[in-house]
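Presented below is the structure to which this report refers.
In this view, the complex is presented without one of its protein chains, the others remaining in place.
Letters are used for the chains, namely A, B, C, D, E, F and G, taken in the order the chains are written, and counting of residues starts over at 1 for each.
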């Protein structure tokens, strides 16, 4: 079994870290994992994506995930929802968005499982701001775990977060945001 | 028919020019020619050699002359006679030396045709001195033409000399030295 | 000669909008100001952020002829262009546009050779004090004490004095300028354009991404660098140095803003101890003193 | 500190006799004098006559550990050696031994980088003002007006001021010396050896073959260069320049021997018109004036 | 294929100047500069200092405006305006 | 050959210091420096300036002499001797 | 499920972190490197390790790659273990010294994080390292991050083996490996210390025993050195598998051979050949092909220099078709691997159906599905 996840964000928001954290959580859960940031030449602020693979066996694939195979999408930056190739997604694909409202284009996708969480507010509440930019790397993963019915464990994600940020208040804030997002996430269809 | 000639000298004495001049003379005589300076990393003053091929057809060989094939040797610097691999020379090979006396090692070579000319004195008389060094490039060729019974013509050599040094006193001096050497050369055996 | 904005408003943009630069990028300001000042520029760009912000083939955001070239080949490629265009009888300004890495480090031989031959080239170096394109590694331009990804505990050597090194090449024109003062930059470029031979302009160009500074204060950082004496502005014409007005004004260290005001606004200086700041101050003052010898 | 010959007589030769150098080679004198002054030298040699005079593998005439390396890699290779030997706890003097081509031209980046890092290296450049090894082509060190095989009608650009360029790198020690005065050279090398960091010594080294001069007057040419003001001798310690006695003496142009006396003894200057000589004189005086600013 | 005319032409590495080569970089923004005409004195300082060229001025003597399609929202224009005629607003 | 001991060792590019690596360079000479003991004051200026190291001195306080096997006959020693204790003679 | 052993810990590492981890375990004393995407994080990670005292080593912040390799050569000859790393134009810019190190036998270990050449492009293909296949360097191509670590550690031991004494290039696909995190099992320092003893120089610049290295050499001398280099490669054909095997035994990870065969070659109809990650991607393609009833195997050259002739022929003899996928081109001829495999097949008169394609230039994605489709096409 292999789960392929794509994370959409802007350079600087934490999408790449998010992918790493999710992979690390999978690793802690004794899964085989890959975190693949797709590097472009873009600079801070440009849209980027990162892929995660979580599998029961060693992953031999190195190409980026094939959109028609994806299991779920995590959207840190709501405007990027426009860039999803909805036609290619298989029915039941999960799409999680950081937003208070579901954007119209998502509402149209009847075959997909759409969910939302107000990650921005959560991150802000938890103080996850660096030079004016919200750090969303952990928050949205909390939502994803809820959405996927603990495809990796919350415990593992918290552990991964601690490994990433070290013991201290930063980790605490992140963990709080994970928990809040886990609580607040909801599917809308 | 191909004639292979090797010229021994010290860097700075004119051995390389000598080879070029001889080839040029052959060229003027409508022969096919090659002049091959063997470049080492040595500096001014070190022993060097240069080869000439004169042939009736286009020369396809690019390797240096093979000593066992040589037709004649021209020795600008008498002490270099020691470096000749006499064992390898075929009988009748001509060896011409710039010297008043035939050095003992040459005298022993009964199978070779040995000749001498006092090129140094001739060059000096003709004023062929540059920064204290005698320029022997033309002189010894005069002797060689005599020794080989005009294997290339004296005329051609003079023409080549003129092409090399331009019209003027330098050419005149060189031509004089050619003529003198042609006159004075003698086989000793 | 002073910049009149209305004259410029209707010039076509040299750097088109919708490019890859980070928000608040100092290099972009430097490029726009410099290249707009030139008639018929042909720009040579080695590897650096400037080779990235032009965006992806087959579209580019530079609106002037541009030759992208290997990192260490800027001034030589420009030599070829400058010679070729003269041969063709076309009047152009051949510009080398490099980062500090290309000028202070890997490309020293190429420009030093071109300077010795006094090629007809305007060499502009936008200086952000490290390799921003590859993720903030140290360069020869990195000041003592600054943190980069290859000097994680702060650089232990002083910043190379590229302007004095240039001066020792006896080229006809050298200037420093800053995105803090685009008018001054523009004026200096205009002046340089009138001169023949190898000319050099060093442009302080804050990099909010790598310096970890607020993009909105790019101009302010440029100004603070001058006002604190961190980055002196001057011109050297045929060997004679003249401090520009804004630097002349802070020649007396007493009249400078405190260096900390500049440093504290940038992540790369965050970890500096007061001792480290003192060492940096000393480097800076020494540079002022050495420059003053050329007045 | 002055050279005492008897002390040296019984030192092993550093350059063994029976080598490939031309008779009367200035480089050989420079090398012998310099390397004899050092304890445990390890010498890095890029492409140049010095890489040829050592003769043919498997025999060499350098009697000290020598690394031959690519033309533009001298100071970097030396950086590696110097670091490695420190790691191993071995005390050596890592020497870069280059011609002017390696220092003024192709290798500027490599030494400029090493100087910026202040690597513990003694960089010696024997300067014959062109590429003697490949048959007398122009280099950055070729003086204006000199004929080389790539400037058949005389070089049109001035000689690069490598010492001022070095000075702008703010390294701890710089000196010029000449095979005309081996004792002075020796003394400077000894002093340099005591200092840590990047040190540079430029050595005027006549090349009878390429200059088309009498091999016997190699020392005399070295002296004339100093006495005519063509090649000023000085030291720069931590930025402060001191003219050496013999040059201090001819600081006043009036007290110099006529430049022609030096030029006329060399084929490479034979074709110079009096105008060309004047232009060269002007270059030289300008260099004196600029150097004097660092006193 | 021995007919030279039928042969393919070389594809050279030539990029042509194009606005928006990097896409609509306005989407990179999280807040945007908003212009307050009343306060503006047409000094064009904002124009001069905008890294992007997204402060537009149609002609001399006219008010500047922002090209929101590409403005990255750096805030420099706001910062440099002497009259507070620009202010940042969240998207 | 799978036995490592039987494998050939690398031939490294190492040259060993050897007098006369370029051959007997004395043969390059067309004239030679000759020493006149009476005039010599043992200042060793000749030794200091000889490019070749062919002015030899066996010990302090002894007279210098020429190693003719390698002396290239440049004439520098003659030129630098303050006492004309050396002179060039044709070979 | 992820296997763990007592001795080794498994961590999530990018390919570049795998390199840095291996280097730290190998304890070089001098590192000289210059940043270039996508090698950069190797440089940065090592800088940090050195700055934080985790790695007791001089890090030389050179001003270019030419100088990086220059410093590496100097350091190695000063008698210490030496490391550098580069990519694409960095490799080209140090090219002169890459040859210098190769032809004069300097045992440096250098990962090349594969990236396409100009015009500027930062994404992976093999044009960079392939263009140095002549230069006297041993070349490894890693298929995943584990192999990156394993091969880097082995590289030191192989480079420094006294019967080899050559530089080694460890090639890893840029981004695909360098920036992708995956699980890597990391041996303990103690075990590595056993596996890789301290640097023992064959020649060292030493004032007490002077020599000149690389001095002017006549034709005969060059001939001898070149023939010795050929011998050295012959030696390496024997020693490399031995060291791989020793490593495999100790750490249970790396395959023992210079080539890796995945699938049952005895029953296979076709062999797929590809380097680096394309090799592992091809392994995945086998599953697709299997479903379609196509019996394929992957024959991956883990070692490209020395070109593993014997192993290759032993394998290819058993199939009737081969598809070679090159990620680089020898312009004016064909893919480099395809050319060399054909030449080898010719030497051994092995007649099989030969197919070659070029894929993935400039970072074009190559998926296992595409590989499977290519195979299908020719079945």
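Just so it is clear, a contact is a pair of C-beta atoms (placed from the backbone, for glycine too) under 8 Å apart; a residue touches a chain by one contact, two chains touch by 3 or more.
The model shown is predicted, which means the values in this text are computed figures rather than measured ones.
Touch, as defined at the top, links the missing chain to these shown chains in the whole complex: B, C, D, E, G.
Looking at G:16, G:116, G:152 or G:181, the residue that reaches the missing chain in the full complex is G:116. Contact with the omitted chain, checked across C:113, C:154 or C:182, is made by C:113.
Summary of contacts with the chain left out: across C:8, C:29, C:77 or C:185, the touching residue is C:77. Set against the missing chain, the residues D:27, D:70, D:96 or D:162 yield one that touches it, D:70. Contact residues of subunit B toward the unshown chain are 20, 23-24, 27, 30-39, 41, 56, 58-64, 66.
Even with one chain removed from view, subunit C keeps its contact list with that chain: residues 40-42, 44, 51-52, 54-58, 60, 62-70, 72-88, 92, 109-110, 112-114, 116-117. For subunit D, the list of residues touching the undisplayed chain reads 47, 51-52, 57, 68, 70-72, 104-106, 108, 131, 133-135, 137-138, 140, 149-153.
The definition used in the following text is that only the chains that are shown with their structure count from here on.
Path length between subunit D and subunit G in the touching-chain graph (shortest route): 1. The set of chains in contact with subunit B as well as subunit C comprises D. Taking each chain's centre as the average of its CA atoms, subunit A and subunit F sit 78 Å apart. Rounded to whole angstrom units, the spacing between the C-alpha centres of subunit C and subunit F is 55.
The set of subunit B residues that touch two or more partner chains comprises 41-42, 45-46.
Shared contact sites, meaning residues of subunit C that touch two or more other chains, fall at 20-23, 25, 52, 56-57, 72, 104-106, 108, 140, 214.
Chain pairs recorded as touching, per the definition above, are A-C, A-E, A-G, B-D, B-F, C-D, C-E, C-G, D-F, D-G, F-G.
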